[in-house]
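Below is one structure; the comments refer to it alone.
Note that one protein chain of the assembly has been removed; the remaining protein chains are unaltered in position.
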Amino acid sequence: MDARKRDRIATIVFWGIGLVTLGILAFIIIEIFGRGLITALSPSFFSGKPEAKQVGGGIGPMIVSSLYLAALSMLIALPVSIGAAIHMAEYAREGRFNNFIRFCLDSLATLPSIVFGIFGLTLFVITFRWSYCLLAGAFTLALLNLPILLRGAEESIKLVPQTYREASMSLGASRWTTIKRVVLPSAMPGIITGTVLPVGRIMGESAVVIFTTGLFIRTIPLSPFDPAAPLAGYIWYAQTEATVLDYRKIVNGGAAILLILVFLINFAARRFARFYAKRKQLEVKF
Amino acid sequence: MARERYIKLLLVACASLSFLAILLIFIFIFKESMPAITKAGFGNLFLSTQWNPDQGHYGMLAFLNGTILTTLGGLIIGAPLGIGTAIFLDQMAPKKMGTLIRRGVELLAGIPSVVIGWFGLTILVPFVARLTNSSGYGIAAASIVLAVMVLPTITALTTETLRSLPPELREASLAMGATRWQSIRSVLLPAAREGILVAVILGMGRAMGETMAVQMVIGNSRQLTFSLTKGTGTLTSRMVTDMGEATGVFRSALFAQALVLLVLAMLLIIVIRVVTRKRKA
Partner (left out) sequence: MKRTRTLFDLRSSASRLKIIFPLVTLLVFSVGLAGCSLQRSGVIRVAGSTTVLPLAQEGADCFMDMRNGTNILVQGGGSSVGISQLKERIIDIAMSSRELTADENDGNIIDNRIALDVIALVVNPGLKIENLSKQEVKDILTGNIRNWSEVGGEDAAIVVVVRDSASGTRQMFDQIALDKEQTISSAIECNSNGIVRETVGSTPDSIGYVSLGYVNSLIRAISYDGVVPSEQSGKDGSYPLSRYLHMFTGLNPKQMAQDFIAYVLSPDFQSQVVAQDYIPISEN
């Protein structure tokens, strides 16, 4: 078989794979929206209160809980992970210790989320005596995302060309000033897009919230010490216990809303990263 | 400058906090699994297929088998799809279609595992049941679900790798008259080999640690099986099923399963390190 023929066959194969993937994506997204969009868009659903026994419950408090939880968790996780990343990338001596930390981080990244959930239960809910609350969930999720955030931030910082740093320091800027004004802004777009996956993870995590924040709370949480039922956990609860007759509708609607939220967050993060890059007149590849 | 020093201190504090967090989790897993190892015994836990907590049998081999088979299944389906899609996107996809697939893959990555599991339960399991005249639960369904979940990871990482290859590579190859496929096969893929391997291994890690989605479609029975359509369990699905109600040695045995997963993850990371270090040499 000559080279041209092989090339043609290969092209067909790859096109086939591309179409299959597109097909899978389309199938899933269409299924989710097909089953749940109508429910998701009805105000009584996305702003109503959940019902324990009767049909017609909504998931209003759940949506608020999810967003609140995401914000709280990132508030805790981002500064720590960026700070640690700066330390590891810029200040610390490249040695066995650092490598060891990276190794531990990578290993933790694949640990099942339920283990984090029980850890959060043991430490925050029981030992610290916070009981079920958003804060316990936020800290636990921050822990869950720490590996990804930290490694991502570190990689983004390392990607900043060394010439930037040298130029800055040769102009007399101190180490920290260089970081603050040159390295960090350059790394920011990468760091921002690196938060998309963790935020998506927070919104979609159920195993953690079951044990730390609560499962069926009908009120909107106000303080971080209030218990809350984020959407992903509630979806799990609804389909496991199935105590209301329309639980399928609730699960489908909840799934559709989650998909919309994730899409919006992805979109917003990308937009923001681009805006930031433009503001700082950076040259970044997208 | 004092300010500089305070900042440095703050950064070290951040790093310490992270390190503390990591340490705590490792200690937690070890501590919680100790009672099982000491009371139930190493053989009972790690070398037995008998899972009967009521009678003191905590053998996890059946579930380790489940984890391995479902992970392999997920990779066999997901890796070629992911790598192929990445090559497709990189080489021959029209711009609009490419963006569509890319955004779609990102979206897929953000879908919670409960939702994927839910669709696995309501669509996939009945489908497999009809196809194979069985209950529909089992390794086949779980592999498909896992493939869907690792697809974004493998696609994204392979795309990254391909993008980071110097463009001169392709240009040189094409300039010498090679067809596109020849360039892909003989130049691109070998150059990207290590990045692709990392992508696959990280996908493997993701598949091993997946909790909710697998638990909904695997059937959660305690039999060791190699059949695609008989209900069985994985290490993670066992944890989800039992953790809420388990106490004492039973609970500790579940943590021992988490320990096994952690050790497996560490082994995978070591493999990645070895592979990537060889390149640098």
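Order of writing sets the chain letters: A and B. Residues in each chain are counted from 1.
Here is the rule we use: contacts are C-beta pairs under 8 Å (C-beta built on N, C-alpha and C of every residue); 3 or more make two chains touch, one makes a residue touch a chain.
As the structure is a prediction and not an experimental result, all values here were calculated from the model.
Residue in contact with the omitted chain (choice from B:129, B:169, B:191 or B:266): B:129. If you put the missing chain back, the residues of chain A touching it would be 52-53, 87, 91-93, 95, 97, 121, 123-132, 210-211, 214-218, 225, 227, 237, 239-243, 247. The omitted chain makes contact with chain B at the following residues, 5, 8-9, 12-13, 15-17, 19-20, 52-55, 121, 125-126, 129, 135-137, 219-223, 225, 230-231, 233, 240-248, 250-251.
What we mean here is this: only the chains that are shown with their structure count from here on.
Each chain gets a centre from the mean of its Cα atoms; for chain A and chain B, those two points are 17 Å apart.
Residues of chain B touching chain A in their complex: 1, 3-4, 7-8, 10-15, 17-19, 21-22, 24-26, 28-29, 32, 80-81, 84-85, 87-89, 91-93, 97, 100-101, 103-116, 118-119, 123, 148, 151, 155, 178-182, 184-185, 205-206, 208-212, 236, 239-240, 243-244, 255, 258, 261-262, 265-266, 268-270, 272-273. On the side of chain A, the complex with chain B involves touching residues 3-4, 6-7, 9-11, 13-15, 17-18, 20-22, 24-26, 28-29, 31-32, 79-84, 86-88, 91-92, 101, 103-116, 118-119, 122-123, 143, 146, 150, 174-176, 196-197, 200, 203-207, 210, 232, 235-236, 239, 251, 255, 258-259, 262-263, 265-266.
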